[in-house]
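With one protein chain removed, the remaining protein chains of the complex are shown where they sit.
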Amino acid sequence: MERESIEVINTHFVFPNDTNNYGTIFGGKLVEMMDLAGALSAIRFSGEDVVTASIEAIDFRIPIKQGDIYELRSKVIYTAKTSMVVKIDVYREEKPAYKRDFCCRGYFIFVAIDKNGKPKSVPKLKPVSEDDRKFWGVGEIIKRRALERRELTA
Amino acid sequence: MERESIEVINTHFVFPNDTNNYGTIFGGKLVEMMDLAGALSAIRFSGEDVVTASIEAIDFRIPIKQGDIYELRSKVIYTAKTSMVVKIDVYREEKPAYKRDFCCRGYFIFVAIDKNGKPKSVPKLKPVSEDDRKFWGVGEIIKRRALERRELTA
Amino acid sequence: MERESIEVINTHFVFPNDTNNYGTIFGGKLVEMMDLAGALSAIRFSGEDVVTASIEAIDFRIPIKQGDIYELRSKVIYTAKTSMVVKIDVYREEKPAYKRDFCCRGYFIFVAIDKNGKPKSVPKLKPVSEDDRKFWGVGEIIKRRALERRELTA
Amino acid sequence: MERESIEVINTHFVFPNDTNNYGTIFGGKLVEMMDLAGALSAIRFSGEDVVTASIEAIDFRIPIKQGDIYELRSKVIYTAKTSMVVKIDVYREEKPAYKRDFCCRGYFIFVAIDKNGKPKSVPKLKPVSEDDRKFWGVGEIIKRRALERRELTA
Amino acid sequence: MERESIEVINTHFVFPNDTNNYGTIFGGKLVEMMDLAGALSAIRFSGEDVVTASIEAIDFRIPIKQGDIYELRSKVIYTAKTSMVVKIDVYREEKPAYKRDFCCRGYFIFVAIDKNGKPKSVPKLKPVSEDDRKFWGVGEIIKRRALERRELTA
Partner (left out) sequence: MERESIEVINTHFVFPNDTNNYGTIFGGKLVEMMDLAGALSAIRFSGEDVVTASIEAIDFRIPIKQGDIYELRSKVIYTAKTSMVVKIDVYREEKPAYKRDFCCRGYFIFVAIDKNGKPKSVPKLKPVSEDDRKFWGVGEIIKRRALERRELTA
């Protein structure tokens, strides 16, 4: 079974309690929100329950300040038998001029599971746009490098 | 200036609100706790304020259940001019037999910053034990692969 | 100045701590999420800071259970000089069959404010679709009834 | 069965995390606390479990600042067969002169439910004071307008 | 200046996240709520900002279960130059028969402080009822034992 991937969008405010001593969002808090957004994409794509198997990379480029609005855009970009590579991009919005900055990108691997927590097949992702095909390639690299890493750092 | 790295240990319970529908801790929640533990190691090692620059890899091997105790062990394993690679291991403890399982490992990169948020030099890590030397090597791999990834997925 | 209204969509899980003794989301918790989603719409529409002036009505039709996904859809439907009527609809998703139920609708009034907390003009909403025109009418009713209420219950 | 209504009083501090960018409490946070206080009144009055059926109106008159004390006063003011109209008033206290300001009023409708979530009869409210009789009338207006609203905005 | 002491009453639900593995409220969570209630009494009594100087004793007698309502009753019972002894009692309510159990009592010492964090005089408590006089005596014992303890355990 093949299926197209739909982007999940979530938008939040940075609350005082989410921030460190420089008034910007904690890395760990942002990852928590990315994980939730990623799980939503993976659940909607697969129609199954999912667990986070690994985080392959997250780059924090630009800090997001208290009171800023930030938007998470999450999408399944690659599928294997039971696992899905999900890309999550984060943008911040600063108000006066509606400037929007690309702040952070992460790649997560989610695995579909059945009632007993055993891995379960997922539909195959059907790339539709040019962008889909580009990120399918990125997903493949992410997946291959995940295997390499487990050997290199064992 | 050279400095030895000291392990930071933190221990927590899994609370009801930290869990997903299978009664195990959310990946995102665990990463939040890992980021805090990692920041503590990096602050204590460098004596500076730090920000999370990237998460290079986190493998979730064994789920941690509601009510379990879990322990985070965080240590700076590699240093460059302004950045530190921190390894964070997570163990869970199940009570009757004090069984302790290795559940999760992550590699984070923290950068020391000054009052204006500009990167700042950190002391050089001085490996002492055999283990320190092994993980210095792992840290080098993590750092090299971080650079590769940015090119490969650009 | 006239401006079209864009729907803001947010998607969440119901966490254990969000639920009452029947395992369904607390009314108060759901309203908190609706208020945040509504504020996002009003900020994006007006380009200004906003405060919640009143909640005119919220009907909780179908309970949302722990572990469910719920989606908030928020949109400015009517504008006066400094105030905006925002409609927020909530849907829940139950997994196996992707069934989606309409659970809750609320009408909030937000006011744009300047740095000193004084009300500030907002752009005029430009209805585009048939639906936009229908809900402009609903917004007018909501606004008129708000004035009546203040008299009737004074 | 007839029963008098007793006011439930709750008092809180405004925490940093409860506040927006102007340092005042979020509308949504305040409603969450009002819903909890309202549920307490409805549970104590009826001796039953209750759910929030609707919020009929909340007016936010004066903002409450971080660090302020605020007091919620909640009371059942009108009863129908299975539902109760609850009025919740909010006051803030500013310290030096013990000045107390009326900040916010809301009307909520709660429904008593049995173990299966089905509506269940509640005692009839017995107005005792002049104030009780005045607000019984207000409760009637609230209830009537709730029915009208559902028609007008359907 | 002499002043009577007024009881502060707060009422809460036990939320899922407040509970341990036996489904009853965490000691630490209950103390957090007691400290807030105690601070409210001390602020209202003294008209000053206050800090918690010490907790002299808390006995947890009966556990409070998830979903229970619990009520905190807090009152200044004894005053010295800059400090106040506050007694906080906790009751739980189980629904069907409105049974109310006395669960926990604690004695806290709060100190009034000025803008610079320096101790500041408080009004003298004026005992009015028989109960007030009894607990003034208890407050004296608490205060004396606090001094003894600091010597004995130094």
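Letters are used for the chains, namely A, B, C, D and E, taken in the order the chains are written, and counting of residues starts over at 1 for each.
In this text, a residue touches a chain if its C-beta (ideal position, glycine included) is under 8 Å from a C-beta of that chain, and two chains touch if they have at least 3 such contacts.
Just so it is clear, the model here is predicted, and its values are computed rather than measured.
The chain we do not see here touches A, B, D, E in the full complex. Considering E:2, E:59 or E:130, the position touching the chain not shown turns out to be E:59 (whole complex). Of the residues in subunit A, those that touch the hidden partner chain are 16-17, 19-21. Contact residues of subunit D toward the unshown chain are 15-17, 66-67. Against the chain not displayed here, subunit B makes contact via residues 8-13, 36-37, 39-40, 43, 47, 49, 69, 95-96, 98.
Methods note: only the chains that are shown with their structure count from here on.
Taken together, subunit B and subunit E share the touching chains C.
Distance between chain centres (mean CA atoms), subunit A to subunit D: 40 Å. One finds 46 Å separating the Cα centroids of subunit A and subunit E.
Residue positions of subunit C with contacts to 2 or more other chains are 16-17, 21, 36, 39, 49. Contact annotation for chain pairs lists A-B, A-C, A-D, B-C, B-E, C-D, C-E, D-E, with touch applied as defined.
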